[in-house]
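Here is the structure we will look at.
In this view, the complex is presented without one of its protein chains, the others remaining in place.
The block that comes next holds chain A.
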Amino acid sequence: MSKQYAIVTKALTKRFGHFTATDAITFEVEQGEIFGFLGANGAGKTTAMRMLCGLLTPTSGEATIAGYDIYKQTEQVKKRIGYMSQKFSLYEDLTVKENIRFYAGIYGLSNQQIKEKTAELLRKLQMEKEGGQLVSSLPLGWKQKLSFSIAVIHDPSIVFLDEPTGGVDPITRRQFWDLIYEAADRGVTIFVTTHYMDEAEYCNRISIMVDGKIKALDTPRKLKEQFNADSMNDVFLQLARAKS
């Protein structure tokens, strides 16, 4: 028990009728790690992530998040995780500040903390001027950065990001990863799904899912060695092609 694990799963399975979306996946994520979760569309990434966040009840298997059981200690789990879904999920009809205030409030931050967090967050995102603007008026890249910052507003120990940079330009993606690194430096565990192979390279370790199963799990460098590939792109294509 020397290592602190943020996420531990054992044979975690979700079936929808006869379809097995996630098939007995077993893995561990260390505290403070940036863990990339790769796979083709429909490979079961989102399902796995939704089970870990407590949005879906697993069919079988076990999992703990920050040491808490995902079946029994859901409320403790929820206090310790942040989540950013594929779908943009801030309130478009609220201003930037109102969104921050709402999420900080329901995570139980005090008024003083909310004030400090809001100022800090706006400064970090260089959005001081836009604080009073409706979120609907912001460009997509800004919304995504704001979304991430709000997902970690309560200083969770783990944050789940489901394709956070989909449809975002390369510069904003770079800035987004700066935010991720910064959070990781603070000791936050990052669990991220992506389709961008350059982003995969940024992760400490990655797993590649094919048809609901984890087919590979290691550091990007070791995976490239293992599959004798030049880039993560080749590794991914080899695995995904092997399927058909």
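By our rule, a residue touches a chain if its C-beta (ideal position, glycine included) is under 8 Å from a C-beta of that chain, and two chains touch if they have at least 3 such contacts; residues count from 1.
Basically, contacts and distances are computed from a predicted model.
**Student:** According to UniProt, what is the chain that's been left out of this complex called? Choose from "Thiamine biosynthesis protein ThiS", "Sarcosine oxidase subunit delta", "ABC transporter permease" or "hydrogenase (acceptor)".
**Tutor:** "ABC transporter permease"
**Student:** Among A:17, A:108 or A:132, choose the residue that contacts the chain missing from this document, as touch is defined above.
**Tutor:** A:108
**Student:** For a quick check of understanding: of A:21, A:38, A:90 or A:235, which residue touches the chain that isn't displayed?
**Tutor:** Spelled out, the listed residue whose C-beta touches the missing chain is A:90.
**Student:** Taking the full complex into account, what residues of chain A touch the chain not shown?
**Tutor:** Here the touching residues of chain A are 50, 53-57, 75, 78-79, 81-83, 85, 87-94, 98, 101-103, 105-108.
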